[in-house]
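Shown here: the complex without one of its protein chains, the others still in place.
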Amino acid sequence: MGHESSVPLFWRLIKPRYQLIGTKCTSCGNVFYPPKFLCPVCRKEGKLEEIKLRKTGKILTFSIIRSAPAGFEKETPYPVAIIELDDGPKLTSQIVDYKEEDLKIGRRVEACFRRIYTDGKEGIINYGLKFRPA
Amino acid sequence: MGHESSVPLFWRLIKPRYQLIGTKCTSCGNVFYPPKFLCPVCRKEGKLEEIKLRKTGKILTFSIIRSAPAGFEKETPYPVAIIELDDGPKLTSQIVDYKEEDLKIGRRVEACFRRIYTDGKEGIINYGLKFRPA
Amino acid sequence: MKVAVIGIGVTKFGEHWDKNLRELAIEAGAKAIMDANIRGSDIDAIYLGNMSAGRFVGQEHVAALVSGELGLSIPAVRVEGACASGGIALREGIFSILSGQNDIVLVGGAEKMTDLMTDGVTTALMGAADQEWEAYYGLTFPSLYAMIARRHMFEFGTTREQMAKVAVKNHHNGSLNPIAQFNKEITVEEVLNSTMVADPLTLLDCSPITDGAAALILCKAELAKKYTDDPVYIIGSGQASDTLALHDRRSLTTLDATVKAAREAYKQAGITVKDIDVAEVHDCFTIAEIVATEDLGFCKKGEGGKLIDEGATELNGRIPINTSGGLKAVGHPVGATGIKQAVEIVLQLRGQAEKRQVKDANIGLTHNVGGSGATAVVHIFSR
Partner (left out) sequence: MKVAVIGIGVTKFGEHWDKNLRELAIEAGAKAIMDANIRGSDIDAIYLGNMSAGRFVGQEHVAALVSGELGLSIPAVRVEGACASGGIALREGIFSILSGQNDIVLVGGAEKMTDLMTDGVTTALMGAADQEWEAYYGLTFPSLYAMIARRHMFEFGTTREQMAKVAVKNHHNGSLNPIAQFNKEITVEEVLNSTMVADPLTLLDCSPITDGAAALILCKAELAKKYTDDPVYIIGSGQASDTLALHDRRSLTTLDATVKAAREAYKQAGITVKDIDVAEVHDCFTIAEIVATEDLGFCKKGEGGKLIDEGATELNGRIPINTSGGLKAVGHPVGATGIKQAVEIVLQLRGQAEKRQVKDANIGLTHNVGGSGATAVVHIFSR
């Protein structure tokens, strides 16, 4: 990611990033991941509560990165995808443990806990969820 | 300075930074340092030519930095000053080779070539002019 | 809405090893002032589009920098909306005139990108995307647009050849444009066989890393004839936003922000898409031009590939698109691009586009996108 990152910048988001915890608006019923601070549909009339999402979903689209940003150079090539979770929300992540034929739109995947990258400056190892064929 | 600097960013300015080369507008006679790309007085009617400035001037104001930016930590404390050159232009630089009593408004100073700082990322050593009591 | 453009200026786009940000910005600004035949002191305010000088060259506060270097003490405002910074700066300049506060405004865009190494630029550009939920996972801009491309291929059958043809067309146009970074024609095969950057996009599907600046002199419409016999008027302006992260959008193959911004601009101008004679659209990647031609209404959704196949968007086609060479061939100094698009349309409407000149160009459009579509700005120009 290349930003000279501090520790709080990362642990602040550990819960949603490690555990697939999103938010659900009890007014409109919409589920959000990444979690929201305000329901973008109901705004002041909305009320958000945390919700643990199921780890399964499917690939909506993908790419394979061959020219990486700082911090990810050694990972290339690596596939990234937009995944629609079975609980509704869409998110962006990497695909791992795949065979070539797994990289296709509609492929079912599930979340797994992995190292994302090591921050060059302070040596912080950043973890999070990647997705593998399910 | 802390910016992840590239080589061109520095050699582009070597001439004015190493040699006190400014610009003079042949229309209005004003002398500029740091050099200008356009005469800010005459604009399109102005014509700039390079001019080598005399190395002498006097301190208009100064401070002593005790809390430094990245790259200058080891230099603290170091005095900085705004200097009015005898040729007219004013500039900002560091004061070196001084005794405490030299740090005063009106003190005459002269330019000397010195190391400014080492760029952490690529190890580029940046040089330029500092000023010492004259 | 009606505001006049009475002056244009632009630097060569490319790798300016010998020039810094302020020199590029001043060069473009001074050219625009000369072109408008005004004095610097006639200018009431400066609006400068710049995406990321803080990260590219360590310098914020760039509008005041430019104002100071021009010897002016007028209000100077830097405007940022990623790669749409230039288009937004233009809008803000227009608003400041319509508000009655200013008569003559210098609107510029500038970016100095080549002072960073390529991976640093890749990282800095991801500042336009969602840092916490996209960049964190190793995404790059080519990969975001590659995912749009993949989905567009899936939904509409768009092909790699069609994307390549966008690059071929824009390089052809760029070969006729003296300011373009790339002046060489390329072939479909060359695009398809160039280095893969983010499947399915290759290096020649991507706009390059570029230094450059562009500027316009805007003037209250009623005053324009005082300065020029040949003013170009801006008659519509639309801007819209969407979620910063691509994954949060309603659609992966339509930029809703473009659709909304265009609708507003057409309405203000009192025209429909059929009235547009020439357009500069945001082709940061070849797929982006295909999606833009659909979202702006030049063809139906999903038929952008067909449009390029038909040659409709070539210089002598039904609706010439990116006559300048686009971001693809002219280069993409991110904050400058929106203003450079306006410069090209003004040249076309003035009849000064030389070998790129489109016949009977009376109404032109610019379309400038920030990030993967979180910002879109559309302007309509008329003779």
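To keep things simple, chains are lettered A, B and C as they appear, and every chain counts its residues starting from 1.
Note that in this section contacts are C-beta pairs under 8 Å (C-beta built on N, C-alpha and C of every residue); 3 or more make two chains touch, one makes a residue touch a chain.
Just so we're clear, the structure is a prediction, and the values are computed from it rather than from any experiment.
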Touched by the hidden chain, restricted to displayed chains
A, B, C
Which is it among A:Leu38, A:Cys112 or A:Ile125 that touches the chain not included here?
A:Leu38
For subunit A, which residues lie in contact with the unshown chain of the complex?
1-6, 8-9, 12-13, 36-41, 43-44
Missing-chain contacts on subunit B, rising order, are 1-3, 13, 17, 34, 60-73, 75, 78, 80-83, 90-94, 105, 116-117, 126, 128, 130
Contacts of subunit C with the absent chain, listed as residue ranges:
20, 46, 51-52, 54-55, 57-61, 63-65, 67-68, 72-82, 88, 91-92, 94-96, 98-101, 124, 126-132, 135, 239-245, 248, 256-257, 260, 370-371, 374-375
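Keep in mind that, in the parts below, only the chains that are shown with their structure count from here on.
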Maximum number of contact pairs occurs between chains A-C
Could you grab the centroid distance between subunit A and subunit B? Build each centroid from C-alpha atoms only and quote it in angstrom.
48
Taking each chain's centre as its mean C-alpha position, how far apart are subunit A and subunit C in Å?
31
Inter-centroid spacing, subunit C versus subunit B (mean Cα positions, whole Å)
37
On subunit C, where are the residues touching two or more other chains?
120
